[in-house]
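Of the protein chains in this complex, all but one are displayed in their positions.
Just so it is clear, A and B label the chains in written order, and each chain counts residues from 1 on its own.
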Amino acid sequence: MAEPKKKRITDIGPPSYENFLPPIIKKNYGKWKYHEIIKPGVLMHVSESGDKLYSVRAATPRLAATDTIRLFAQIADEFCDGFLRYTSRNNVEFLITDEKKVEPCIAKLKKEGYPVGGMGNSITNIVHTQGWVHCHSAATDASGVVKCVMDELFPYFESMKLPAKLRIAFACCLNMCGAVHCSDIALLGVHIKPPVVSHDTLPAQCEIPTTVSACPTGAVRTATVDGKPSVEIVEEQCMFCANCFTVCPSIKLNNPTDGLSVWVGGKVSNARHEPMFSKLAIPYIPNEPPRWPTVVKSVKNIVEVYAKNARKFERMGEWIERIGWPKFFELTEIPFTKYHIDDFTHAGESFRRSVYFRQSDVRE
Amino acid sequence: MGDEVTVSTVAEAMYEMVKQYHGKKNLKAMDLTKAMIEKFGGDNCDKQLCKQAIRELIDSGRCTYSYVGGSYIVLPPT
Partner (left out) sequence: MAAKLRETPLIDELLKGPWPSFVKEIKKCAQNEKNERGSARSNDLLGVLERSYKETIGHWKHGGIVGVMGYGGGVIGRYNDLPEEFPNVAHFHTIRVNQPSGWFYTSDILRKLCDIWDKHGSGITNMHGSTGDIVFLGCATDDLEPTFADLTALGFDLGGSGSAVRTPSCCCGMARCEWACYDTMALTDDLTRTFQDELHRPAFPYKFKFKMSGCPNDCVASIARADMSIIGTWRDDIQIDQKAVADYASKLNLENDVISRCPTKCMSWDGKKLSIDNSNCVKCMHCINAMPKALAPGKDRGATILLGSKAPIIGGALLSSVIVPFLKIEPPYEDIKELAEAIWDLWAEHGKNRERVGEFIQRIGMGNFLEQIGLEPRPEMVINPRSNPYIFYDQDQE
């Protein structure tokens, strides 16, 4: 049955955030005085008016069933008049005004399997990408590795015993939808084999000049294959960035040999030290589903060495800067290889051009 | 110069261009805009007019957006 044609609504933007703020926030907007973490996973914000807001932070796996969102809605109804928010790192926060409801809310969340924590000097949720669940260019799974790493680092989520906060991020390829390049520990999916060109589909699927110019190193060149226009890959020049694949689906880079790399020492906050990029620690670990034992072991090792050696307030990158990279590789027992030395644009900026280093670190 | 250049005139010229390049080169909004300003002259056709023309083409369904590592304006799939 034909419905009367309704006017199509477009370009209205999101609903105003003001619709969703609890009364205590509306009242104290811009008037907060200070905050304290009263226990792991619970923030108390105190307003100039003396009002107190308790935020209980629980982990989510980011990928959430509508039934789980409904569960959070129900918990919000039960403990906080229906008000909640999500954080930039995929945690959910229940906004409680009645202090007596804090503990029951925590108990309920834990019972349902959503642990409370991730505040202060802890390891909070890992921001991550889609991986094999939904991505075309994933060199590894995302959610699965995150799950395994957090299972192992779980005590650090529920406590605040690290020298400083430790942020882990995960991206399943160099596109870095998770922009992981400024994290204390970054896990990054990598391709290690040159792409395979499907010459049959390429002329229909891809625009050759765009594909050629997509390559940052000039490794993609025009070619004629069986009388048809196509491209070829100069394999020695390929650095496996997958940019050609993004503009041309006929150039396939995904390969069972794909794996992961580990990067350390990045940060985005300005506290004590300017923001820093993460630097390469481990160039390649093969994909080991379903539980990724080597990645898990490697990350845990880095976390434990950091926890043991860093000073109070020192983020991973600050600690490494203080002790020097040779010492980092010595303490973590991670082998230093030719892959650790940059050879892309501006590579020379990271070469040491002085004798300003600790000779004691030089071992046979 | 002759008649005033309207949104529809530009949209029509853009459509012809998309048809002409179909299967050869994907065009971005700015490719069309630059070509139209060249064709009609900067005094008769500006970026704003081109923006309106693109919207007319897309909203009418004569052209559609496509994504291959970047956003392009193409003919709808047949």
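One rule holds in what follows: a residue touches a chain if its C-beta (ideal position, glycine included) is under 8 Å from a C-beta of that chain, and two chains touch if they have at least 3 such contacts.
Model, not experiment: these values are computed from the prediction.
Visitor: If you put the missing chain back, which residues of chain A would it touch?
Guide: Spelled out for chain A, the touching residues are 6, 8-17, 19-21, 25, 29-30, 32-36, 45, 53, 55, 59-70, 72-74, 76-77, 82-88, 90, 92, 95, 113-115, 127, 129-138, 141, 143-144, 147-148, 150-151, 154, 157, 171, 174-179, 181-182, 210, 213-214, 216, 241, 243, 246-247, 249, 254-256, 258, 266, 268-273, 275, 277, 287, 289-291, 312-313, 344-346.
Visitor: Can you list, in ascending order, the chain B residues touching the missing chain?
Guide: 28-30, 34, 47, 51, 54-55, 58-59, 61, 64-71, 74, 76-77
In this text, only the chains that are shown with their structure count from here on.
Visitor: Using mean CA coordinates as chain centres, what's the chain A-chain B distance in Å?
Guide: Whole-Å distance between the two chain centres: 39.
Visitor: Write out the stretch or stretches of chain B touching chain A in their complex.
Guide: These residues of chain B touch chain A: 25-26, 68-70.
Visitor: Mind listing the chain A positions that touch chain B in their complex?
Guide: Touch list, chain A to chain B: 206-207, 209-210, 214, 243, 246-249.
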